[in-house]
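Every protein chain except one is present and positioned as in the full complex.
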Amino acid sequence: MRKFTVLLSMTALLLSMAVTGFAADTIKLGVAGPHSGDLAPYGIPAMKAAQLVVKKVNAAGGVLGRQVELLIQDDQCKPEIATNTATKLVTEGVDVVLGHICSGATKAALGIYKDAKIPVMSPSATNPALTQSGNYPNFFRTIASDDMQAKMVVDFAINKLGVKRVAVLHDKGDYGKGFAEFVKKFLEKSGKVKVVLFEGITPGAMDYSSIIQKVRREKADALIFGGYHPEASKLVSQMKRKRMKALFISDDGVKDDSFLKVAGAAANGAYVTGPRDLSSIPLNATAVAEFKAEYGAAPGAFFQEAYSATMALLNAIQQAGSTDYDAVTKALRNNYVETPVGNIKFDSKGDAEGVGFSVYKVENGSFVEMK
Amino acid sequence: MDYFLELFLSGLTRGSIYALIALGYTMVYGIIQLINFAHGEIYMIGAFVALIVAGVCTIYGFTGVSVLIIAGIVAVIYASAYGYTLEKIAYRPLRNAPRLSPLISAIGMSIFLQNYVLLAQTPDFLPFPHLIPEFEFMEPIADIVGSAELVIWVTTLVTMILLTLLIKKTKIGKAMRATQQDMSMARLVGINVDRIISLTFVIGSALAAIGGVLVASYIGQVNFYIGFLAGVKAFTAAVLGGIGSIPGAVLGGLVLGWTESFAAGYISSDYEDVFAFGLLVLILILRPAGILGKARKQKV
Partner (left out) sequence: MLKDFRQSILVSIWFVFLTFPLMVVRVNTTEQLVEWRWMNLVWVAIGSFILSYLWRYMMARQQAREKVADSGIEKQSKVQLLLEDMSFRYKAMAVLLVFALIFPLVFDTYQSTIMISALIYVVLGLGLNITVGLAGLLDLGYVAFFAVGAYAYALLNYHFGLGFWTVLPVGGILGCLFGVILGFPILRLRGDYLAIVTLGFGMIVKIVLENWDDFSFGPSGIANIDRPGLFGIDMNINGSTTYIYYIMVAMVIFTIFVTMRLRNSRIGRAWIALREDEIACVAMGIDMARTKLSAYALGAFWAGMVGVLFAAKTTFINPASFTFMESAIILSIVVLGGMGSILGVILGAFILILLPEYLRAFSEYRMLAFGAAMVLMMIFRPQGIISNIRQKYEYKGLKEETDNG
């Protein structure tokens, strides 16, 4: 039995040596998000963004003279699978992680990364508690939180559009409902607006004509929707078909070229929030062009955010001079980095500074920034 | 009253689509007692093929209703081919297996087909070109009923009539009914049962594809995952009406469509699906074989 124990500990030692031995050769960047299942459209662009950045960086000689290796893991946006992927990434010795995509999966996985002292940066997890609770010092994000977006939407709707009766809808999801609840809270706090309807719609349902009729019956002059572009396209198309005049206002999940493509002419006149106009940033144009050259299509949701997050992470390692946790997080908080979403650094809670947010209006099939 | 009418009509639209898909479930179930879980995927493939055909046509400069009809026909052909192949690969070898095995095979096939389309095409939502024209004569009532809805109702109605004629009047229909009543007896009187089963899959898939094309051109978007929820709802509709019964599937689809529509309109769309399933439980408690289903006497 004694011999056995010795043998066992020796194997364990060898294994751990093998792991650390590998880690010295490359810098390991974990990428986690949904790459299969119904939420795959939100995870795959981020994965491709990481691949593009890493390809470019490696071609230019890598970071700190070391090549960057990608470890891509599918979490299907499910918390329990996310913990498995996180553990897998940790045991494979990742240095930094890009992900996860959904707030729920991110919350479930963060504890594991925190214990292992690994910085994590999400391009898309917008749940306010992730940064504001202070529970996750290792978490960063290149996207604005739900409450900030909601505040902006509400201010815009009241001050610029002068709405009086608002219907708030959401897709029952983590992101959409979170946003919608903040919108409702801020609207009611303002005292100038009546929330006439607050309801969830079923994503993937065949049509939303009954709920649209309900919005009309309540005589709402604006419809604020929390959720993603597939549902938003259906809503605006059906509003248009029903000849409704109510304004359509929504969030960052809708500010996607797919929304313009799918909804077509019906999208005109809709307001959405999103990172401030990126077309003036040369890096953004480069990133999009790279994607088009590689995949022959326009990049999908969260592409720019993921591209920026990958750049920020690799830059921080470069600045820190090592993959040491404290050094990297310090570098993330102190050094600005030029990315497709702007010149950014991160505050003490992990939210990005320098990522501007604006309201856009859809005019003639494209997003126009409202100044 | 207007509001009621609006909800009634939107329920009718939904219900028509449910009915078209539910027919495939009910026909297959009637003959081989299998819940064909991959049926929703056939509906999705129908919509996708139509999208591809319509996309190619519009890019090469063709537009209008004729494109929609061509896309519809190609979609029906392909969906039928997929249905036929599906039965041959995943269900036929399991004809004599324990009762639940084909169900698992069906779930596996459903996962497979979803991911096949995801990988072969794209995970994104694709826009389906607007091919249904806005009719002039519909303009006065456009805020209640659109042209697309009208097209859905008429197509569904015509399809149902054709299906009923096929089953009641033709030789094939007779053979199908015989197979449904007693498979081994049908074989004894010289019916090629295998062919009839294949044919059932082909017809069911064609109906699902029609539903897919209609929905795609109505809501204007398609992705690889739309089959799942539609499949579950249509299956509910089939059971509600009495699985195995063709008029039952139509009635079940409509009842389900109306329930959802009224529940969303008068109560809350948060719990839309709860009402749909609640109704199902209620009806099954009162009539365990569904609204129009015949309770089969079981003998020991």
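All chains are identified by letter, namely A and B, in their written order; residue positions are counted from 1 within each chain.
Keep this in mind: a residue touches a chain if its C-beta (ideal position, glycine included) is under 8 Å from a C-beta of that chain, and two chains touch if they have at least 3 such contacts.
Here the structure is a predicted model, which is why all the values come from computation and not from measurement.
Engineer: Among B:Pro98, B:Pro140 or B:Gly190, which residue is in contact with the omitted chain in the full complex?
Structural biologist: Reading the full complex, the residue touching the unseen chain is B:Pro98.
Engineer: For chain A, which residues lie in contact with the unshown chain of the complex?
Structural biologist: Contact residues on chain A toward the absent chain are 8, 11-12, 15, 35-37, 72-74, 77-80, 83-84, 87-88, 90-92, 102-104, 107-108, 111-112, 115-116, 127, 129, 135, 172-174, 177-178, 181, 200, 257, 261, 296-298.
Engineer: Touching the absent chain: which residues on chain B qualify?
Structural biologist: Within chain B, the residues touching the omitted chain are 29, 33, 35, 45, 48-49, 51-53, 55-56, 58-60, 74, 78, 81-82, 85, 89-90, 93-94, 97-98, 100-105, 107-117, 119-122, 126-127, 129, 232, 235-236, 239, 243, 270-271, 273-274, 276-278, 280-281, 284-285, 288-290, 298, 300.
Throughout what follows, only the chains that are shown with their structure count from here on.
Engineer: For chain A versus chain B, what separation do you get between their C-alpha means, in angstrom?
Structural biologist: One centre to the other, that is 36 Å.
Engineer: Would you mind writing out the residues of chain A in touch with chain B in their complex?
Structural biologist: Of all residues in chain A, those touching chain B are 36-38, 40-41, 44, 172, 199-202, 204-207, 209-211, 213-214, 217, 229-230, 233-234, 237-238, 241-244, 258, 261-264, 297, 300.
Engineer: Which of the residues in chain B end up touching chain A in this complex?
Structural biologist: Going by the criterion above, the answer is residues 3, 6-7, 10-11, 13-14, 17-18, 115, 118, 122-127, 130, 142-144, 146, 148, 215, 218-221, 223, 225-226, 228-230, 233, 260-262, 264-265, 268-270, 272-273.
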